[in-house]
Structures are given as structure tokens and as C-alpha cells.
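Supplied in C-alpha cells, the structure appears directly below.
All protein chains but one are shown in place.
Here is chain A:
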Amino acid sequence: MELNINGSRHEIDVEPDTPLLWVLRDTLGMTGTKYGCGLAQCGACTVLVDGYATRTCVTPVESVVGSEITTIEAIEEDPVGKKVVEAWVDNQVPQCGYCQSGQVMAATSLLKENASPSEEDIAAAMINLCRCGTYNAISKAVRQAAEA
């Protein structure tokens, strides 16, 4: 199988139903994308597939052949992603930081689709779990990124 990740092509040889998460982390060594639950409950594993936030722990790798995959490793190369990262730093969002790759990807996906999201839009898109409870800082950072 050939995957297009962050603009580069990667030839991989795994079972076709292997979740994309484990191909990224263990086959390709791109560990910025995190494993939290394996059930699409928490969102720590979120990447962009053709621009949309996708939970990779339940995404069979064969289903994304031919798609453009963007991971946290390349997020600053995306102009929207760069704005989101800067807003995350400005607002000092992360605590333990473990969920934040997924949060940044979810925010980037939202702002790519909707440059001026309402509070409701933000609430509807930013649904990843954070055990440190950084939710208020996250929504503030998303608002700031939208205005940047």
C-alpha cells in the first residue's frame, strides 16, 4: 500500500485493516499522534484526512490509500495549522499535553472548513477529551486562531 502523508509517499506492508494510528506511530515512527482509547472516544489520535479531522485509531489504513493525510508533525507547514499552534502557545493551552496533538488537529480541521466559527460551531467541533480539563483554554485559543 502507498500512503500520502504530509506530502510524502510511504510504501507500507501491513494488514489492510490495521488502524492508521499504528501505521503512523509504529511503522513510520510518527509518534506525535497519540493512542488514548482505541474506540474513537477521546480523539487523541486525530489527524487530517483530505482536510477533515479523522480518528485514526478506528480508521483502517486501506481506507485512506489515495487520500492526503496530514499529521501533527507537519501542522506548522499548513497556514491554518500554524495559526492554531501559535494560538495554543499564546494561550498556554497544554498541561500534560498528551491530548493536544489531537486538539490542534481538530481545531485546524474546523478552521479550514469554517474560518469564522460561532461558539456553537466551536463546541460542535472541539469534542476531544482532555483529562487535564484544558477545555476553556482550548476554546479561547480556537477563537483567537479564528481571528488571527
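Convention: a residue touches a chain if its C-beta (ideal position, glycine included) is under 8 Å from a C-beta of that chain, and two chains touch if they have at least 3 such contacts; residues count from 1.
The rule is short, and it goes like this: contacts and distances are computed from a predicted model.
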For this session: Would you kindly match the missing chain to its UniProt protein name, picking from "Isoquinoline 1-oxidoreductase, beta subunit", "Metal ABC transporter permease", "Bifunctional protein PyrR" or "Long-chain fatty acid--CoA ligase"?
Result: "Isoquinoline 1-oxidoreductase, beta subunit"
For this session: Considering the whole complex rather than only what is displayed, give the residues of chain A touching the chain that is not shown.
Result: 14-15, 18-19, 22, 25-27, 29, 31-39, 41-42, 44, 71-73, 75-76, 85, 88-89, 92-101, 104, 123, 126-139
